[in-house]
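Written out below as C-alpha cells is the structure these notes cover.
Only a single protein chain was left out; the remaining protein chains are all shown in position.
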Amino acid sequence: MIKIQKYSKKEGLKELDLNELKQWNSKSEDNLWIDLWNADEETSNIVLKDIFNFHPLAIEDCLKYVKDDVVHYPKIENYGDYIFIVFNGMTANIPDYKIFSLSCFIGNNYIITVHNEKEKNSILGNFVTINKEVLMKKGPDYALHIILDELVDRYYPIIDHLEDKIENLEEDIFEKDTSNKLLHSILNFKKSILNVRKITSYQKEILFRLSRGDYEIIDSEESIYYRNVYDHLVRISDTTETLRELLTGILDSYLSIVNNKLNGVMKILTIFASILLPLNFITGIYGMNFDFIPLLHNEIGFLVILIMMILLVVIMLLWFRRKKWI
Amino acid sequence: MIKIQKYSKKEGLKELDLNELKQWNSKSEDNLWIDLWNADEETSNIVLKDIFNFHPLAIEDCLKYVKDDVVHYPKIENYGDYIFIVFNGMTANIPDYKIFSLSCFIGNNYIITVHNEKEKNSILGNFVTINKEVLMKKGPDYALHIILDELVDRYYPIIDHLEDKIENLEEDIFEKDTSNKLLHSILNFKKSILNVRKITSYQKEILFRLSRGDYEIIDSEESIYYRNVYDHLVRISDTTETLRELLTGILDSYLSIVNNKLNGVMKILTIFASILLPLNFITGIYGMNFDFIPLLHNEIGFLVILIMMILLVVIMLLWFRRKKWI
Amino acid sequence: MIKIQKYSKKEGLKELDLNELKQWNSKSEDNLWIDLWNADEETSNIVLKDIFNFHPLAIEDCLKYVKDDVVHYPKIENYGDYIFIVFNGMTANIPDYKIFSLSCFIGNNYIITVHNEKEKNSILGNFVTINKEVLMKKGPDYALHIILDELVDRYYPIIDHLEDKIENLEEDIFEKDTSNKLLHSILNFKKSILNVRKITSYQKEILFRLSRGDYEIIDSEESIYYRNVYDHLVRISDTTETLRELLTGILDSYLSIVNNKLNGVMKILTIFASILLPLNFITGIYGMNFDFIPLLHNEIGFLVILIMMILLVVIMLLWFRRKKWI
Amino acid sequence: MIKIQKYSKKEGLKELDLNELKQWNSKSEDNLWIDLWNADEETSNIVLKDIFNFHPLAIEDCLKYVKDDVVHYPKIENYGDYIFIVFNGMTANIPDYKIFSLSCFIGNNYIITVHNEKEKNSILGNFVTINKEVLMKKGPDYALHIILDELVDRYYPIIDHLEDKIENLEEDIFEKDTSNKLLHSILNFKKSILNVRKITSYQKEILFRLSRGDYEIIDSEESIYYRNVYDHLVRISDTTETLRELLTGILDSYLSIVNNKLNGVMKILTIFASILLPLNFITGIYGMNFDFIPLLHNEIGFLVILIMMILLVVIMLLWFRRKKWI
Partner (left out) sequence: MIKIQKYSKKEGLKELDLNELKQWNSKSEDNLWIDLWNADEETSNIVLKDIFNFHPLAIEDCLKYVKDDVVHYPKIENYGDYIFIVFNGMTANIPDYKIFSLSCFIGNNYIITVHNEKEKNSILGNFVTINKEVLMKKGPDYALHIILDELVDRYYPIIDHLEDKIENLEEDIFEKDTSNKLLHSILNFKKSILNVRKITSYQKEILFRLSRGDYEIIDSEESIYYRNVYDHLVRISDTTETLRELLTGILDSYLSIVNNKLNGVMKILTIFASILLPLNFITGIYGMNFDFIPLLHNEIGFLVILIMMILLVVIMLLWFRRKKWI
C-alpha cells in the first residue's frame, strides 16, 4: 500500500495519489512523505525507480527484504542527493518480539519509508496521525529522527523484559531445581542478548555518523536530536553488555551450585555408609559361627552390644556435626 | 525549592528572588548560581524555559528524571551558548548507597543546578555554605569543577567498601562454609561492580572532553582542574576493573574449593568403605553355614580372626596415610 | 588454461589468442580480461612477466600457490599502475567445503584472474557466460567487484550450515548422550569457526580499503559496490563472532550437564545405599547368634520386623521425595 | 630533609642552603637539583610555594601523599614552565616489596624531587653520590630520565620473583597436595600481578608522552633515552600480561587436577565395592538358614566356594586392568 503526503507552506498538508506524484518537482519547496508498506512491486518500482531514480543497489536492498519478509542488517549509504538507511525495529510483543526492517530514502525535501509491517495501525501509521503536520513542516531530516527515535524507544520494553528475566534466572538457580531445563533457558537468554547486541552495535554506528554531521542532507541543527537517539542506543547497548557479563556469572554460578548439590548428595551417602557399615560389621561379628565368641551366650550380651552400637552412632553424628555436615 | 545567588564585583554575594531574576541580563558581568532542588514544575519552567530559553530536549531530560525520581545516565551536550551536563552522584550511605542524578546548565556567567536530593543539607547546600564567595567570584566554570569533584570524591567510600568486601569474600570462601548464600553474595557483588563501572565509564568520557578544552565556556586555564577530576575517575574506574578481575578469580576458586570439599567427603566415604567392606566379608565367611570351615570350632579361632581383622585395618590406614588421605 | 577476452567499443566482445595478446597496447581504450586457470608455467610467465611485466613478488605469490595447490592468505598490494589482490573463496560443498585462492591483477583497462579451480564450470567460467558483455563494457574495476561479490556470496551456505550445526549441537547436549564424541564435534566446530573468522577478518580489511577509495584504479563511483561487498563480509564476520560466543556457552553448559548427570547417578546410588544399608543392619541384628534376642522366638517376630522394614523404606522414600530426588 | 645542589659551568658542583636558594634566579644558566625527602611541611612550602610558586594542585598532590605515607597513582601534568610528574617505585625487598611515590618538578634549569623514603641511602642518595657531576652538567631533562630509569630497573627483581613464583606454583599443583592453601596463594599471586599491571600501565603512558616529545622542557635529543625507559616498561608490562594468562591456565588446570584426584578416589572406592559386594553376596547365600542349600554339607563345599571367590576377584581385577584403573 502507498500513502503520499505533501506539505506546502500555502496549502498545508495534502494527500496525493500516484499520478499527482509523477508531476512532482524535486526542486519544489514542498515537503513530501511517501509511505510504502506491503506495496506491490509495480508501485514500488514506479516510485523508487521511475520517479526518484534511486541507485539500483539501494532499491534491490529495500525491496528484496520486504518481499522475502526477512530482516536486513542495518546500513546507511550516502548517494549524494539522498541517503539510504536500513534500520531494524522490534515489535514490542513480549516475550515473542519480532525484528523487522524499515528502509528510508531521505532527500532534501522528501522522505520515503519502505517496510513490511502487516498491521494496519503500524508504527508509521500512528505516528502520522499524531504528528503529521508538525513533522512535515520541519522537513524530512526532522521526520527521520522522530522515526528512528520511535524505533529505538520500542527496544526499552524488550530490554526491561530481559532485565526482569535475568533476575528470575538468578532466583531460579538459587531456589528452584537446577535442571537442564534451566540451563536451556540460560542458553536461550544468551542468544537473545547476542541478537540485541548485534542489532544495536550496527545502529549505534549509523546514528553516530548521523549525529556527527557526516551528511549534508541532515541539517546541522538537527544533529542534537540524532545525538539524543544515539545516547539512547548507547544506553541500550551498555545494558546489553552488562546483562551479558551477569549471565556469564550466572552460568559459572550454576556449575558451582550443581557441584554444591552433588556435595550435599555425597554427604548424605557418606553419613549413611559411615554409620551403617560399622554397625553391619558388629552384627557380622556376632553372626559368625565360631564356637567361642565372648558375650554370645551372656544374658545381657545383646543389650551390651546394642548400647555399643548406639554409642557408635552418637559419636559418628557428633563428628559429622563438628564437620558441619548436619 | 529554588535558591538564587548573584555575585557582582561591587556588591559581592547577594541572594535574589524569582522576580529579581527575571530582570537579569545575560550580558552582565555578574555571576549567577541558581540551585533548583525538588522544585515544582512551574518554577522550573519559568527559570529554564522562560528566562534562559534552554533547548526543549535538555529541559525534558533534566525535569523528567527529577520528577520520576529515577537515574538519568550521564551525558554532556554543547548548545553553543551553554553546556548541559548530567552527572551521577552516589550518596555515601554504605552499604545501601543510592545513585542520583544532577543536571547542570553552564553559561558564560551562570550555572544552574537541578537535582532531586531530598535532604535539606544536600551536597550543594553544604558546598554553598562553605565556599560560596570564592566560587562565585571565579565564575561558573570553576564552580562546575568543584561540584563534579565533590561528586566524584563521594565514590571513594563506596570503592573502599567494595575493596573491603572483596577481602571478606576471599576470606569467606577459604574459611567459612561454601554455601550457596556465599555464591549469591558474589553474584550481587559482581552486579555492584558492573554498575559502578557503567557510571564511571560514561563520566570519564565527559570529563575527558571537559579537560581537553572542547568547550569554549570552560576557560582553558581551568582545564587542569578538570584533568584532576578526570584522573580521580580513571583511578576509580581502574580499581573497579581490578576488582572485577579479582572477582573472576574468586568465582573460579569457589568452584575449586567446592570440588576440594567433595574430594574430602569422598575420601571419608572411601576410607570407611575400603576398611569395612573387607571386614564384613571376613565376618560373612565365618557366618556361612558350611559344615567344614577351618578355625570355626577352634578355641582361639575367633581371636585369630580378630587379630587378622585388626591387621587389615592397620594396613589400610597405613596405605591411606601414604596416599596422604589421613 | 587461458582465456583472453577483449572488449572494444567498436567491435564488442572478442576472444584473443596468446599471440594477439602480445600486440596489445596498454594505453588502448579496449578492456581486457585474461583468465588463467591451471595454466602451465610457461604461459603464465609469458602473460604475467613478459607482456605485463608485473612485480616479481606478486608473480611469485600468485604462481607458487596455484602450483602447490595450497591456500594463500588474502592480501592486497598497490603497485601504482596495477593492484594485486589475493582473495579466498569457498567451494560451497557442505559439509566438506574447501578453501581456494584467487589472485587478480587489476589495471586501468585489464583484469587478470589466476586460480587453480579444477572444475570446468568454475566460478569465473559461469560468470563469464552470464555477464560477460556488461562486465567488460564497464571496465575492470566493475568486474572485480562482481568477482569478489560472487566469492563472498558463496560463504553464506557455509555460514548457514554452521548456524544449523550449532542448533543441532545445542539440541544434542540437552537431549542425546553427552559422550566424548559430542565434545569432539564441539571442538571441531570451534576450529571451523576460527578458520572462517581468520579468512573474513583479512578480507574485511581488503574490502574496507577498496571501498574507502585508497586505490586510484578503482573509480570512486564504484566504491559504493565495494562497500556493499564489505557490508556482506561484516555481516558474515559478526555472525561468526556470535557463533563463537554461543559455542563458549554450549561448552560451559556441556560441563554443567555432565555434572548434572553425575548428580543424577549419585542420587540413585545414595537412594539405594540409604535404604538398603539400614535394612541390612536389621537383618544383621537378627542374624546374630546371641542366645537372647527379643522377638527371635516369637511367632510373629518375623512379621513385626518385616513391617518395621517396610515402614523404614516408606519413610526414606518420603524423605527423598521431599528433597525432590524422586 | 633537604639537599640543594647547584652546577654552574664555572664553579662546577656546589651545595646550597635554603637561604642561598632564595636568591636563585630562574633565568640563570646554572642547573639546580633540590631533593626533598621526609621534609617538614614548612621547608617544603618555602621551596615549592614561595620560591618556585608551583600550582597549588601540584603542591597538594605531592605533599599530601608524602605526609600520609600512601601511594599516589602516577601522573604527569604540563604547567608550561615546568612539568609535574608522579612516578611509583618499588623497593626491591623480595617478597615483601613496597610501592612508594616520587614526585618531580622539572623546569628548564632545575629538577625538584619529593619523596618519603625513610632510608638514608635512598635511591636518590646513591644516585647522587655516583653520578652527580655528569648529571647536573647535562641538565634536568637528562637527570629525570636517569631517575625514571633507576625506578624502572628496580621492577626487574620483582618481575623475576613473580616469574620464579609462577614456576613454583605450576610445580606445586602437579606435585604437591592440592590444598586450599595453594589456591589461596594463586589468588594472592593474581592480586600481585594486577597491582604491577596497574602501576606499569599508567607509567607506560607517561613515558610514551615523554618520549614522543610532547613537552618542550624535554630536549628532543633526550627523547631517545625516554624511549629506552619506555621500552623497559613495555617489556615489564608484557611479561605481566603473559604471567596473567599463564595464571589463568594454572587456575583452570588446578580444577582439572582436583577432579582428576576425585576420579582416583572414586576408582578406589569402586574397585573395593565392586569386588567385595559380590563376595559378601556369596557369603550371604551360604549364611542363609535354608534347610537345603547345595554344597552346604559337602566336605569340599567351603573350598569350592573359596575358589569361586578367588576366581571372581581375579576376573574383576583383570577387568579393572583392562579399563586401566589399576
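Should a chain be cited, it is by its letter among A, B, C and D, assigned in written order, with residues numbered from 1 in that chain.
Going forward, contacts are C-beta pairs under 8 Å (C-beta built on N, C-alpha and C of every residue); 3 or more make two chains touch, one makes a residue touch a chain.
Since we're looking at a predicted model, the values are computed, not measured.
Residue-wise, the contact with the chain that is not shown comes from D:228, picked out of D:8, D:91, D:108 or D:228.
For the chain missing from the display, the contacting residue among D:18, D:277, D:310 or D:326 is D:277, taking the whole complex into account.
Taking the whole complex into account, chain D touches the unshown chain at residues 170, 174, 224-225, 227-228, 231, 235, 238, 242, 245-246, 249-250, 252-253, 255-257, 259-260, 262-263, 266-267, 269-270, 273-274, 277-278, 280-281, 284-285, 287-294, 324.
For chain C, the residues touching the chain absent from view are 55, 57, 73, 75, 77, 79, 177-180, 183-184, 186-187, 190-191, 194-195, 198, 201, 251-252, 254-255, 258-259, 261-262, 265-266, 268-269, 272-273, 276-277, 279-280, 282-284, 286-289, 293, 295-299, 301-302, 305.
Here, only the chains that are shown with their structure count from here on.
Between chain A and chain C, two chains of identical sequence, the interface residue sets overlap only in part, with shared numbers making up under half of the total.
Overlaying the C-alpha trace of chain B on that of chain C calls for a turn of 145°, given as a multiple of 5.
With centres defined as mean CA coordinates, chain D is found 41 Å away from chain C.
We define each chain's centre as the mean of its Cα atoms; on that basis chain A and chain C are separated by 25 Å.
Contacts with at least two other chains are made by residues 287 of chain C. Pairwise chain contacts in this structure: A-B, A-C, B-D.
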